[in-house]
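The complex appears here without one of its protein chains, the remainder shown in place.
For reference, chains read A, B and C in written order, and residue numbers begin at 1 within each chain.
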Amino acid sequence: MASKSNRIKIGILGASGYTGAELIRLLSRHPAAEITILTADRHAGKRLPQVFPHLGGLDLPDLVKIEDADWDKAEVVFCGLPHGTTQEVIAALPRRLKVIDLSADFRLEDPEDYARWYGHPHLALELQKEAVYGLTELKRDAVRKTRLCAVPGCYPTASLLPLVPLVDAEQIDPDDIIIDCKSGVTGAGRSLKEDMLFAEVSEGIHAYGVAHHRHTPEMEQELSAAAGRKIVVNFTPHLMPMNRGILSTIYVRLVNGTSADDLRATLETRYAGEPFVRMLPEGVAPATRHVRGSNLCLIGVFADRVPGRAILLSVLDNLVKGASGQAIQNMNLMAGFAETAGLEQQPLFP
Amino acid sequence: MASKSNRIKIGILGASGYTGAELIRLLSRHPAAEITILTADRHAGKRLPQVFPHLGGLDLPDLVKIEDADWDKAEVVFCGLPHGTTQEVIAALPRRLKVIDLSADFRLEDPEDYARWYGHPHLALELQKEAVYGLTELKRDAVRKTRLCAVPGCYPTASLLPLVPLVDAEQIDPDDIIIDCKSGVTGAGRSLKEDMLFAEVSEGIHAYGVAHHRHTPEMEQELSAAAGRKIVVNFTPHLMPMNRGILSTIYVRLVNGTSADDLRATLETRYAGEPFVRMLPEGVAPATRHVRGSNLCLIGVFADRVPGRAILLSVLDNLVKGASGQAIQNMNLMAGFAETAGLEQQPLFP
Amino acid sequence: MASKSNRIKIGILGASGYTGAELIRLLSRHPAAEITILTADRHAGKRLPQVFPHLGGLDLPDLVKIEDADWDKAEVVFCGLPHGTTQEVIAALPRRLKVIDLSADFRLEDPEDYARWYGHPHLALELQKEAVYGLTELKRDAVRKTRLCAVPGCYPTASLLPLVPLVDAEQIDPDDIIIDCKSGVTGAGRSLKEDMLFAEVSEGIHAYGVAHHRHTPEMEQELSAAAGRKIVVNFTPHLMPMNRGILSTIYVRLVNGTSADDLRATLETRYAGEPFVRMLPEGVAPATRHVRGSNLCLIGVFADRVPGRAILLSVLDNLVKGASGQAIQNMNLMAGFAETAGLEQQPLFP
Partner (left out) sequence: MASKSNRIKIGILGASGYTGAELIRLLSRHPAAEITILTADRHAGKRLPQVFPHLGGLDLPDLVKIEDADWDKAEVVFCGLPHGTTQEVIAALPRRLKVIDLSADFRLEDPEDYARWYGHPHLALELQKEAVYGLTELKRDAVRKTRLCAVPGCYPTASLLPLVPLVDAEQIDPDDIIIDCKSGVTGAGRSLKEDMLFAEVSEGIHAYGVAHHRHTPEMEQELSAAAGRKIVVNFTPHLMPMNRGILSTIYVRLVNGTSADDLRATLETRYAGEPFVRMLPEGVAPATRHVRGSNLCLIGVFADRVPGRAILLSVLDNLVKGASGQAIQNMNLMAGFAETAGLEQQPLFP
């Protein structure tokens, strides 16, 4: 473990949200990192345990407003701010800082896509050009070299990891992809909304954002890149009563002569040796509770009983591999650390 | 409300399971019914509140073994026994009894289908010929006349109510139907299985029975009847941490020129005036928590962003409309009562 | 069932909260009641299902602002408004209206108690003198005659039903009462607070309002009346991850020579014939899930292993017997209906 003075200095912008808390949980045990700046506008002046009592006992700086942050203290910045705001904040940072952004602001390469899905023009087009979409296992080399990494959304991470290699391999029809996702509540953040109250979430499930969720263009961007042409997908997210976890159930049509076993073999080859993506054996379905708190993504492949079709199942913890964990995985690459540094916890079950 | 002596006399076989408890909850408030026999082999000799403390304060017979039941006391029998056993028990009942069966034993018209999916030959083929598949809204006339009603499975009820009228109307392609279902735990009954322990279910979701769940042939039977030819569907059930409720998210391909609005219009016409099936307005997604404890099925229809596709969403309480409530609805028809008798409770939310 | 024109006309003020929804759920099936006014300031102009989708399919008036309510349409008003506001609203109502208030505003007889616990002087002292504390089983005669009924808090209802008869009988020491309560989230209403978000409530428990919860003076008022002198109690509420239900675990010291069996006998005698209060047999502990959705209160009595002490356990559904159900029970008395009218549902389990 590095001595404190040798550790990389880290600022976390938006430390009072769930992804902020998760970054702190993980980075406080990272062997080569030290948290030196924490911002949280509404809570500026507080100590962190006043906002997150579970994070007591750590030697951390107090929360400050972004405008009061001393950037000289940081080498890397994680940004967990709302989209829109993020562009302006990041544009104003010293360019020597490496930036890992957890918002949606730098995920879409096409500014028109951004404007269409987010309802306003992109305000930092030059920065956008530098950004790398940090789906680590599929973009490792680009991530290593970038200064600005856009961490993918939780739903796209869970869905693209199984899908992209199969589109690449031309084993599935990219025009017939149905992505049915089930998510816990922390994906929606810590903001006060009536439909996030315990009594409105527990003991039930419902679909939301049907046919217009903002993670759709991310998925289509990456699938289009793999297919070499514009792809449109069905994506239907559902909200269910759990804190963490996404299950993506994906229905695909096989290209002539391909079988579900072929798909599994392709993914096994693609992810052999990957520390965080694991293929399950035939017949085993992944469960979100088996990745809770870890940076893992588990993937299963099943033959459909409809001839010529298959079902992909993938799970991850939306706050870890779907957000803060993948962010740190990317930081490790950008900083030249071991990719798994700080991310080796086992899942917490039950 | 009928005086006690005028009420129809009811036996409940398998009263110690969740569907049994739900029958008792509902029938104890039914204006024209009286429970006269309760069987529960393992618990014979007990009073009901020893098995279900929430059902105290009712004037009910003690639990007996099936072989000790005095059939002279009953006019109608609800059967909530395991499949296989059910066939033998029902075959041995006096033929003057009306029977409403909640097991899978009389749902499949084709004995080969039964043998294939349940692993043993059907033992009461003659009875099977009498049985009516009691999806009430779609089989009302046949139910009224039958002596033996097979109550559909919870998943098929949630899925067939939106699908059958659309296949009937030739507005969707019956060869491209994907049914992604999410269910609470009570669908699995009260039996002791490690994977039903609180710690194994809470805070998580997983798919199970992928491509081989036994509710598949029911769905295919009814869709095939509607299409006039053999239909194969994809059906993927998921288990999630809630007690009651099924959400069926169904992905369909539109027949040329049809729109999602057309589908909604067809269903609105089909279900106009139905007391228990309600179409939601455009843009509103149903939630399982809004039907909890009621006999309702809510259906929403959405255009997919993939051209030529649509999404159907339907919810119900698996213990009510998906089991005991629909069973009573069928009994009401078979006995000549108002179809809604005993089933008019509002949902319980939160 | 009364024909519509003969039913009592009911206004519900504050219909968009959980107690409002529960009043509507229950009153919509009440044989002698008709809802004619629904107010909800923030949601005025909407139809009820826009606010509570589970309450579709009912023939109900639209939501209006209180100042737009036509009081000529009502005979009885249920008031589910915040404390403070309530006093002013009720003071302004036509005096011919019977009022059942679910807030805390008319529960405390001593205006100084009110001022001390609620932080401002009582604004309707004359009305306060008319009010009856509607703990129905213990105040039946007074409730029958009053025009203004203050429905007790959920914690006091669960705690006073077992305690008052025992203090009355001088079987327990009123100076040594410890009330440890566990509640679901709906007791806190539907308002937006960070600590009511699903992610902040699920998978955990904590005490809150330790030694200063506002339900304390209600309990002390009624226990003091029973004891004939000023009583101070310990009351510690805990918030836990469930929607409905309160469990009150009460630790008492026996008066010389009294046993736990004596306490149980006293309560059995006191509540014999009561439709909604049930004593459990020796050795049986009540569970909140066994009263869900019902107006029941279940009570168990246990000997402590510390000599001279006993433990009382009582459960109820905080939205029914702890709020809207008890309110209707009181209305039934005030209107001369059968006390159980509209309140005979069985609990919903699971």
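Keep in mind that, in the parts below, contacts are C-beta pairs under 8 Å (C-beta built on N, C-alpha and C of every residue); 3 or more make two chains touch, one makes a residue touch a chain.
Treat the numbers as computed from the prediction; the structure is a model and nothing was measured.
Within the complete assembly, C:D180 is the residue of C:D180, C:E274 or C:E344 that touches the hidden chain.
Of the residues in chain B, those that touch the hidden partner chain are 18, 185-186, 190, 192-194, 196-203, 241-243. Within the complete assembly, residues 18, 21, 24-25, 28-29, 52-58, 185-186, 202-203, 243-244, 278, 284, 287, 289-293, 296, 344-350 of chain A touch the chain that is not shown.
Summarising the interface, chain C meets the missing chain with residues 178, 180, 182, 184, 199-200, 202-208, 210-212, 216, 232-234, 236, 238, 240-245, 247, 249, 251, 285-290, 292, 302-307, 309, 311, 313, 315, 350.
Please note the rule applied: only the chains that are shown with their structure count from here on.
One simple way to say how far apart two chains are is to compare their mean CA positions; for chain A and chain C this gives 46 Å.
Work out the mean CA point of chain B and of chain C, and you get 36 Å between them.
One simple way to say how far apart two chains are is to compare their mean CA positions; for chain A and chain B this gives 39 Å.
In chain C, the residues that touch at least two other chains are 18, 185-186, 202-203, 243.
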